[in-house]
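Excluded from the complex is one protein chain; the other protein chains are retained at their positions.
This part shows chain A:
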Amino acid sequence: MANLKLKDVAKVYGGQVEVLKDIDLDIETGELIVFVGPSGCGKSTLLRMIAGLEQISGGTLEIDGMVVNDVPPSERGIAMVFQSYALYPHMTVYDNMAFALQIAKKSKEEIDRAVRAAADKLQLTEYLDRLPKALSGGQRQRVAIGRSIVRDPKVYLFDEPLSNLDAALRVATRIEIAQLKEQMPDSTMIYVTHDQVEAMTLASRIVVLDALKDNGYKYSIAQVGTPLELYETPNSEFVARFIGSPAMNLLEGEIVATGETTTLRTRLGAGTITSNVPSRPEDQGAQVKVGIRPEDAVATDSEDFAFSGKVEVEERLGEVTLLYFERGAGQNDPVIAKLPGIHPGMRGNTVKLTADPAKVHIFQDGTSLLYR
C-alpha cells in the first residue's frame, strides 16, 4: 500500500565512519525487495534508517510521496521483524501482539479482533496465553511476524528473520513468508538476508550492496533487478560471484574477435570460446575476464574450449557432480564445474570445459561489457 523512494541516502556514524553512500532506490507498492550483500555492508543500517531507528545522515527517504526523514518510527506506517525476534519476554503472545494497538489506544474489541485474526493466520491461536520463553524458535518467529501484521502497516521490514532457525525450519518459514506475501499483495516488504536462496526465492527484486570503487569504496547499491536478471546478466564481477552457488568461474582472457558476438581466448588452456555479448572493434585485444557459471560449464572434446585442467577433487552429490580443477600456481580459487547426474571416476582426468555462448559473461575492469 505504499511506495518508497530513497534519494542519495547516506549514513555516517559518529560524524566520521561513512557506511553507506549514494543509495538511490525506488520501491513500488506491493514489491518484496531483498537487500543482500556481504556481512557488515550496511544492510541492517539501511533497513533501520527506513524504520526510523537510525538517523538518515544525508539524502531523503519518501514514503508515499512524503519525506519522512524526521518522522518518528511509529508514524511512518512501518513494522519491523528483528533478527532476534525482540519479543517482550514479560508479556504473553497475546499481549506481545496487542502492545502496539494498546499504545495507540484502540478499543478492546478492535484489538481482540486484530490479534485473533493474526493468530489465526499464523496458527498461533493455541499459544496466545504463553510467554515467549515457552515457545519454539519457529513459533517465536511467527509471533514476531504476527506483531507486525496486527498493526496493518504499509511497509514490512524484515532483518534476517530466519537466521536464528535451523535449516529445516528455515525452509518451512521461508515458504510461509512467501505465502503470507501472496495473501497481502498490496503490502510492501523489505527483507534483509545474506542467504542467497532466500533472496532468489522471495524477492520480486534484489538489491545487491557492495563497496564500489567510484564511490570511494563506501557501500552502495551494486545492482538492482529481479532474481533472474541478476543471475543471467550481472553487471559486475561482484554481483556475478555473489549470486549463484558455487560462485561463477572467472578466467583471464583476451578478446580475439569482435562484433555481434565476441570470441575470446583464455590464458589457461589457450582455447577459444564464443560469447553472445557484443563488443566494439576497439575492444580487439582487450584483457578481460570470461565468466562461466559452474552449472553452465560443459565437458567437450572439441578444440574450442575455455579451460582445460586436471580434476583435483570430485564431489558426487547424486543429482549433480562437482568437479574442482586446480588453476595453477598462485591462484587458489579452483575452477568448478557442476555436471548434472553421476560421473564416476573423473578424478585425475584432464577435462576440457566450454559453455553455451548465451551463458558466457565478459567483464572488463570488474564491469560487465553489457553494462558499459
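One rule holds in what follows: a residue touches a chain if its C-beta (ideal position, glycine included) is under 8 Å from a C-beta of that chain, and two chains touch if they have at least 3 such contacts; residues count from 1.
Definition applied: contacts and distances are computed from a predicted model.
This figure omits one chain of the complex; the name its UniProt record holds, of "LacF_1 protein", "Response regulator", "2Fe-2S ferredoxin-type domain-containing protein" or "Xanthine dehydrogenase family protein", is "LacF_1 protein". Summary of contacts with the chain left out: across A:Ser84, A:Gln331 or A:Asn349, the touching residue is A:Ser84.
Touching the missing chain, out of A:Lys11, A:Arg151 or A:Lys338, is residue A:Arg151.
Against the chain not displayed here, chain A makes contact via residues 51-53, 72-75, 78-80, 82-84, 86-91, 99-100, 103-104, 147, 151.
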